[in-house]
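Missing here is one protein chain; the remaining ones are kept as they sit in the complex.
Labels A and B are assigned to the chains in the order they are written; within every chain, residues are numbered from 1.
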Amino acid sequence: MAVKDEGAAWSIFGYLLSGLLFWGGAGWLMDHWLKTHFFLLGGLVLGAGAAIYLVWLRFGRE
Amino acid sequence: MKGTLNLVGYGLSAIGPAIATGMIFAAYISGVARQPEARSVLQPIAFLGFALAEALALFGLVLAFVL
Partner (left out) sequence: MRSLHLLRMEGAGFVPPSTNDFNLPPVFSNNPYTTKPVLLVFLSVIVVSIFFIMASRKAAIVPSRLQFAGEKIYEFVRNDVARDNIGHEFMRFVPYLFTLFTFVLTNNIFGIVPLLQFPAMSHVSFPYVLAIFTFIVFHYVGIRKQGIGKYLKDIMFMPGVPKAAYILLTPLELATFFIVRPLTLSLRLFANMFAGHLLLLVFILGGDHLLKGVIGLKLISPFAFAFGIGLTFFEFMVQCLQAYIFTLLTALYIAGALADEH
């Protein structure tokens, strides 16, 4: 059965947001702690990658 | 006038993902309208494209607050 489209779109939005906030937030804290600048960017990329992987697992697989 | 230019930058950077999302769903809708049985094939592709475009918009949103 096909997933309901509007619900799926909002749920993708939620995954991406939580991915960026969680891993980006972790990177921001590392930056704050170690006085560096690259952990935030790394965390954001990692979070976006993890969230897209999760979206693929949930909606992209046949 | 008070405020931060970051939000103007975010507004500009949201244009691209907005157009992309519109185009993805336009193509998805017209594809399903022409051939309803192709829905199950098209849906994952459309949602993955949507996720990629939306990730860029959220990047802009997060960076507008952080930087």
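Keep this in mind: contacts are C-beta pairs under 8 Å (C-beta built on N, C-alpha and C of every residue); 3 or more make two chains touch, one makes a residue touch a chain.
Note that the structure is a prediction, hence the values are computed from the model and not measured.
Touched by the hidden chain within the whole complex are the displayed chains A. Contact residues of chain A toward the unshown chain are 4, 6-7, 10-11, 13-15, 17-19, 21-23, 46-47, 50-51, 53-54, 57-58, 61.
Just so we're on the same page, only the chains that are shown with their structure count from here on.
Across the complex, chain B meets chain A through its residues 39-40, 43-45, 47-48, 50-52, 54-55, 58-59, 62-63, 66.
Listing the residues of chain A that touch chain B in their complex gives 2-3, 5, 8-9, 12-13, 15-17, 20-21, 24, 28, 40, 44, 48, 51-52, 55-56, 59-62.
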